[in-house]
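The following block contains the structure, expressed as structure tokens.
Note that this complex is displayed minus one protein chain, with the remaining chains in position.
So that you can tell them apart, the chains are marked A and B in the order they are listed, and the count of residues begins at 1 in each.
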Amino acid sequence: MQKPIATTRSATTIPTGKLAVWWVLASEVVIFGGLLCSYIMHRLGHPEFGDYAAHTNVWLGGTNTFVLLTSSYFAVRAHFEAEHGRGANAAKWLYATVGGAVCFLVIKSFEWTHEIQAGLTITKNAFWSFYYVAAGLHGLHVIGGAIIMLVIASDAKKNKELHRVELIGIYWHFVDVVWIFLFPLLYIAK
Amino acid sequence: MATPAQEHSHAHDDHAHGADGHGAHDHGHHEMSFWSKYVFSTDHKVIGMQYMFTGLAMGIIGAFFSYVFRMQMAYPGHHVPFFGVVSAAEYNSLITNHGTIMIFWLAMPVLIAAFGNFLIPLMLGCDDMVFPRLNRLSYQIFLLSALVLIASWFVPGGGFGGAWTAYPPLSAKAQYNLTPMGSSLWVIAVALEFVAFLIGGINFVTTAMNSRAPGMRMFDIPMVVWMIVIASILFMASVGPLIAGAFMLLFDQTIGTGFYDPVRGGDPILWQHLFWFFGHPEVYVVLLPAVGIVAEIITVFSRKKMFAYKTVLYTAFGTGILSFFVWAHHQFIAGIDPRMANVFTATTVLISIPIAEMMFVFVATLYGGSIELTTPMLWALGFIAEFIIGGVTGIFLGSSGADIYFHDTYFVLAHFHYTFVPIAVIAVFAGITYWYPKMFGRMLNDTLGKIHYWGTIIAFNGIFIPLFLTGMGGDHRRIYNYDNFPELANDRLNHLREFATISLVVLIFFQFIFIVNFFWSLKNGKKAGNNPWNANTLEWVAPSPPPHGNFAELPNCYRGPYEYSHPDREQDFWPQNEPA
Partner (left out) sequence: MGIEHYIEQASSYAADIDNLIWLVGVLVGFWFVLIEFVFFGLIVAYRRRPGVKAQYITGEEKHQKRWVGIPHELVLVCDVVIIIAAVRVWVDVKQTLPPAGETVRVIAQQWAWSFVHAGPDGKLDTADDIKTVDEMHVKVGTVYHFKLESRDVLHSFSVPVFRLKQDVIPGREITGWFKATKLGIHDIQCTEICGIGHGLMPARIVIQTKGEYDAWTAAQTATASR
């Protein structure tokens, strides 16, 4: 399908793809914001949440924070390569980013398996309900983002649609930022 | 940015290809199968039509539900023709799904997605939306959401009956609502609809911001486009917390979490806040596009420039922003801290100001005009006259002290039908009768149109004025039989309820006239030509109906959209694309 002329116009001088990504990010901010505000309101009304939160694994959570931040750095490198027209290199850095995502998910599944086996399930109490829903929703966004990143990488390898490398990078940074809010709220605030 | 000379769309009405190198593109228009042209199309006009027909079909279902439950109100316990005897459970399910359908599957798809998709690229002078495949995806998700909702009525246990507001614990536990599968499918359907509109919004906002015709500045954009864009932003900014809340409700329903369960440390009021934080802006999400449609029609048929265009725009922004600060007026007596009620009564009563200003501006536009009462104009003027009733009756409810009595009575119901029916019915008919010539290339029959209008408007008032009175008289909401309440089981109230029901039957009868007119005129209506109304905006430059690609040559824009009756001109209109 040929791109309509509408796609190529830019009355605001911002490319349409970038506007679209910011719109998606704004929607996601409101969704996660609503969820986290509900959590915070609950937390303020239930001091015992602090005791429940003591059972989260701060080390694994912290490692995952490092993993995501590193993967965001890889995404920045990918953007740099794409800016300079080096699609194959950009793809390599995108694959590294996806690698970070996989690493994040592996650590998370290890973490959750351990917690579930210890009886800390989603129905255990309200804290653990929020914990799994918030981190789970975030995890879905990691998976979704990684899949889209692979598609963009395969195009980038052929030097096609290189502008999308920056766009998925912006999305990836957002996924990172959500985690940076989740981590202290769920793991550290005891 | 491409200059006009370089931009040629892919219009194929004469099979000529521009001499600019676009050459032989393999759109395969001539060989396009039925499926690719009408079902899997990425063309914004087809997608707009898909939304319109799906929305109107769902609206018919919602109207049928209202017929059934109002027959029960008028003649409790009697067999309702085309339905049967209405049980208490069925009654709750009918009212729940009536409200849910009308807001999410009629008002939003027709006002925002149908008119938005059809009009925005045309009014901005471009060939399609910015992301056509994403546009198609949004419709597909929307269609799925409608099918999930319909499925929810046929599963064991029946459809969800906890009101469109779905307050837990009733909505969260099957032991209370007795509709285990129906409740969850209802939540999933609504969540899918939200996702469809979030995705759809991407196109409305990016296309309006970026894809305008060369020369079209911000204040040259037609008001209906602005309104749909602001509505999309308002929707996006308000729905997020409810999406989170819907996930939480779904988990409470299915896997036994306790987000809203007081026994498990949860809070039922949390849902109310999440719901209404969205729910109040949502009413403006549907109001603004309706107002936009009315704005286009009033200017054309009074041959007058819109009075204070910028003021209208600022009141729309103002209303949108203020709408985030009024939500708890739905919860005055819900058990929130009573001191909070004072804040919300102040904000709620004050939000009447930007909206009143909007109405004043439309009335001012009529001053000095040359008014022709065509069918679209009748609908547009009807919108204003009726919506004002909705607006002023809202003040009774926003006044906390008065709401103590009025909450959950039919007064509330009559108030919001005096806002929603103008929005979802009157403005929709206004838009359809106005743009039908552009969409289908034919004129609707004007006599049938006027009969349809008067029948609808008069019957509409016949339904809801009695219901204001029954509400004042103490009729509380969502009750399937008032015979159990000695103070309400009297002739005076019974007659009012019956009158309302008969008016509804009359209203429904008049809609058949519209349906006949609509389909008959597709083949037999007078041919419309490009610009039957002598309007200024760019959609009237394209052929009727516009081909794929919309314009043979994409237009430039030289002025605002409302230059009617300019003193320096002979002609009383001045199309946006005509060079100075």
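One rule holds in what follows: a residue touches a chain if its C-beta (ideal position, glycine included) is under 8 Å from a C-beta of that chain, and two chains touch if they have at least 3 such contacts.
Computed from a predicted model, the values in this text were never measured in an experiment.
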Shown chains that the omitted chain touches within the full complex: B
Of B:M218, B:I255, B:I333 or B:V516, the residue in touch with the unshown chain: B:I333
Candidates B:L488, B:A542 or B:C557 - the one touching the absent chain: B:L488
Residue among B:I150, B:I465 or B:I479 that touches the chain left out of view: B:I479
Sole residue of B:A364, B:I451, B:I465 or B:I508 that reaches the chain not shown, by the stated touch rule: B:A364
Residue, one of B:Y38, B:F53, B:F154 or B:Y405, that touches the chain absent here: B:Y405
Positions on subunit B where the hidden chain makes contact: 87-89, 92, 161-163, 167-170, 176-178, 262-263, 268-269, 302-311, 332-335, 338-339, 341-342, 345-346, 349-350, 352-353, 356-357, 359-361, 363-373, 381, 384-385, 388-389, 392-393, 395-396, 398-402, 404-405, 407-409, 469, 472-474, 476-482, 484-488, 492-493, 564-567, 572
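FYI, only the chains that are shown with their structure count from here on.
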Intercentroid distance (Cα basis), subunit B paired with subunit A, Å: 34
Footprint of subunit A on subunit B - complex, ascending: 1-2, 7, 9-10, 25, 27, 42, 121, 126-133, 198, 201-202, 205-207, 209-212, 216, 236-245, 247-248, 251, 255-259, 264-267, 270, 274, 277, 554
Residues of subunit A defined as touching subunit B within the complex: 1-2, 4-14, 16, 19-20, 23-24, 26-35, 37-38, 41-42, 45-46, 122-123, 125-126, 129-130, 133, 137
